[in-house]
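As you look at this complex, bear in mind that one protein chain is not there, while each of the others sits in place.
Every chain is named by a letter (A and B) in the order it is written, and numbering of its residues begins at 1.
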Amino acid sequence: MTSNRKDVVENPLRRYVRPGILPTIFCTGCGGGTVLNCFCRAVDELGYDPHEMVMVTGIGCSSWIPSPYFLADTLHTTHGRAIAFATGVRVMSPGMKVVVIAGDGDVSGIGGNHLIHAARRNVDITVLMVNNSIYGMTGGQVAPTTPPGVRTTTTPHGNVETEFDVAGLVAAAGATYVARWTTWHLYDMVRSFKEALEHPGFSFVEIIGQCTTSYGKAVGKRGPADFLTEYRERSVRLARAKKMSEEELEDKIVVGCLKQKESPEFCQRLYDQVDQVSTAALGAEEYP
Amino acid sequence: MDTMVTEKTEKWNRRYRVHVDHRLCDGCGVCLCYCKPSVFRISPELSGRGIFPAVPEAPQSCTGCGLCELGCPQLAIAVVADDPEGGAA
Partner (left out) sequence: MSVRERYLSRFTNRTVFMMGDEAAAMGALFSGCSFFGGYPITPASEVAEVMAREMPRVGGYYVQFEDEIASISGIIGAAWCGALSMTATSGPGFSLMQEAIGYAVMTETPCVVIDVQRSGPSTGQATKPAQGDIMQARWGTHGDHEIIAVCPWSVQECFDLVRESFALSEKYRTPVIVLMDGAVGHIREPLTYPAFTDNDIPARPRANAGDLVFGGSPVPPMAQIGDRLNVHITGSTHKADGIRDVSTREVHEALVLRLNDKIASAREALTRLDTRHMEGARVAVVSLGAAARPALGAVERARAAGHPAGFIRLVNVWPFPGPAITLLLENVDAILVPEMNLGQLSRELERFAGCPVRPLPKIGGVVHNMDEIHTALLELLS
C-alpha cells in the first residue's frame, strides 16, 4: 500500500517505513503502532540516517514494531535475547545506533538476565520496552508485569503474583538513562526517545501501551479509548509523584525521566583497553 | 480519501487540512481519544478496506496539535497547515 498519488497526503514519517508493507498487522488500536509512529518522529527530529541505525528485536508483538516496519538493518532474534545479540552488535559497530524494541515478556521475563547485565555494563544501546502487561502474541498469558488478581489464560483463577517495576529494576542495575511513559504521552514519548537515543550509555524507556485484544479481554476493556483514558487518569509526573506518599502512589503510573547520569560506558572502556594492550603488546616479550 | 478545507478559525488564525488515508485506517478510534476539539468521528460508511474508518468531521476545529498524526498506529493521518494566503503548506 504505497502511493505516489497526488491526491493522497501521506504521513511524512512513512519514508522511514519499509515500502509496500503498511498497514501493519497489529490489532486494531494496538499501542505498538503508536510507538512505531513516535519512534519514527524521534529519528526524524534528530536527523538520523537510518543507514546508521540497527534495530535488534526479540519475539512478540512489540518485537514487530521495527521488524519489518522500520527501514534499516534489522536483526530479529530469539525470545528474550535481543539485548545479548545487541551487545555483540554494538561492540563491533561503534559508528551505529543500536536500538532494541521488544515487549515486557521478552525483555523482563525470559530476557531479564540480559537486561540487568546490559544495564550494569552500561552498554551504549537504547532499549524501548513496550509494556502491555501480558504475553499478547501467544494469546494472553500472564506476564511478569501483570497486576495481581487479573484473570489471564494462564491465571484463570486470578494472578497470585505481583508485577515488576521494570524501570526501577533497570535503574537500580546501573542504567544511566531510564524513563517511563505511556502511549497517552505522545510528545513526551518522542522527546524521551530522542534523549534515550542521544544518551551515551545504556538507555531504557518503558512505554506502557495498550494491548486491546489479549489484555483488553483479560481486564474487560473494550477498545483503545478505555486504555488511553486509564493511562491519562493514572499517570503522575515524577515531580508531583515525589511529593506523594507511597499510599497515594499505590495505583499510579509514575511517568517521566526517572534517572539520567553519565557513567563510563562498556564499549568505550573495552576499546580503550584493547588500544592500550595492543600497543603495549608490540613491545612485550611475553608469549604463551 | 476524506479532506475538508477548514474555515479560518478565530482562535488560532491558522487553517489545517486533516488527511486520513483510508487504505491504512482500520477504524481503531485512537485519533478520537487524542483529539480534544473532537475533529474526528467514525464514519457510518465502510471504506475500501471493509471497516468503518475515522473521518475528520469538524476540521474547522482542528488546532494543529498533531496528536492524531503522532498517535495513529497505522501512520494513516497527516495534518498539514494551510497557508493563510490560500495555498497548501
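One rule holds for everything that comes next: contacts are C-beta pairs under 8 Å (C-beta built on N, C-alpha and C of every residue); 3 or more make two chains touch, one makes a residue touch a chain.
Model, not experiment: these values are computed from the prediction.
*Asks:* Of the chains that are displayed, which are in contact with the missing one across the whole complex?
*Replies:* Answer for the hidden chain's contacts among shown chains: A.
*Asks:* Could you tell which one of A:75, A:172, A:241 or A:257 touches the chain left off the display?
*Replies:* Going through A:75, A:172, A:241 or A:257 one by one, A:75 is the residue touching the chain not shown.
*Asks:* Looking at A:11, A:24, A:67 or A:132, which makes contact with the chain not pictured?
*Replies:* A:67
*Asks:* Going by the contact rule already stated, which one of A:13, A:35 or A:54 would touch the omitted chain in the full complex?
*Replies:* Of all options in A:13, A:35 or A:54, contact with the hidden chain holds for A:54.
*Asks:* For subunit A, enumerate the residues touching the unshown chain of the complex.
*Replies:* Residues 18, 50-51, 54, 56, 67-68, 71-78, 81, 84-89, 91-93, 95-96, 113-114, 117, 270, 273-274, 276-278, 281-282, 287-288 of subunit A touch the chain that is not shown.
Keep in mind that, in the parts below, only the chains that are shown with their structure count from here on.
*Asks:* If you average the CA atoms of subunit A and of subunit B, how many Å lie between those two points?
*Replies:* Chain centroid spacing, subunit A to subunit B, equals 29 Å.
*Asks:* In the complex of these two chains, what residues of subunit B are touching subunit A?
*Replies:* 1, 3, 17, 19, 21, 23-24, 26-30, 32-34, 49, 67, 69-78, 80
*Asks:* Enumerate the contact residues on subunit A facing subunit B in the complex.
*Replies:* 1, 3, 7-14, 17, 22-24, 26, 28-34, 36-38, 40-41, 183, 186-187, 190, 212, 223-225, 228-229
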